[in-house]
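A short worksheet on the structure shown next.
A protein chain is absent from this complex, but the other protein chains hold their places.
After this line comes chain A, so read on.
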Amino acid sequence: MPPILDVRHYTKRFDMHVLNGKRINALTNVSFSLEPGEIVGLVGKSGSGKSTLMKSIYRTYLATSGAIYYQSLRYGPIDLVRATDHQIIALRRDEITYCSQFLSVIPRVSAADVVAEGLFRRGAGRTEAWHQSRDYLDRLGLPQELWDAYPSTFSGGEQQRINVARAIIARPRLLLIDEPTASLDQRTKDVVIDMIIALKAEGTSVLCISHDLYTLDRLADRRIELKDGHIVATTSPVS
């Protein structure tokens, strides 16, 4: 089977016109691939380019050069760098989910609805989405009295759990997840890890940024280390 994701010579440079054309080389000539059902941990210091890489795959960032091949159910092999905006929108809805470090809250939408929306967007019925959303929030230990409250007032850890639940509930083919266990206690951390492992068992491929060694040990089949926008090491499961 071909890799589900194949990043080829990817380079991302930011040109900041408002700062007199200041240039930032965020990623340089990055190549790696992700096999179907594999979990790859993306590691490296803050500022090494981990999130930039993830946002590049999700097409929040436009490429400076290089290609990102993705094996899509809908389109077959497709270069995410050159796909149309409408193709990307369809892929985001049906196949690729990105879970950022921070929850971007939507005013006046309850925690349970924020989570259910992930499913609803993929065509699930209201009631079905509603039930599953409550099940996920329950398993993640979010107190029941918060389910119909607005997340803008929640603590960091509570928002984090909603964010993770929202991403995982959709059972994406490719999950890009940034620091899923930061600011969580040990018990909740294990729940999140188990949820991601369950997704993997269903065939989801995962790219996961983490600074947490415990999370990486339990999750990652392989680790890729970034430094100053370059891949400096790939650790296979054997070593």
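The rule is simple: a contact is a pair of C-beta atoms (placed from the backbone, for glycine too) under 8 Å apart; a residue touches a chain by one contact, two chains touch by 3 or more; residues count from 1.
One rule holds in what follows: contacts and distances are computed from a predicted model.
Missing chain, UniProt protein name, picked from "Heterotetrameric sarcosine oxidase delta subunit", "Phosphonates transport ATP-binding protein phnK", "Methylamine dehydrogenase heavy chain" or "ABC transporter permease": "Phosphonates transport ATP-binding protein phnK". When the omitted chain is restored, the residue from A:Tyr61, A:Trp130 or A:Trp147 that touches it is A:Tyr61. Along chain A, the points of touch with the absent chain fall at residues 14, 16-18, 55, 59-62, 85-86, 88-90, 93, 106-109, 120-121.
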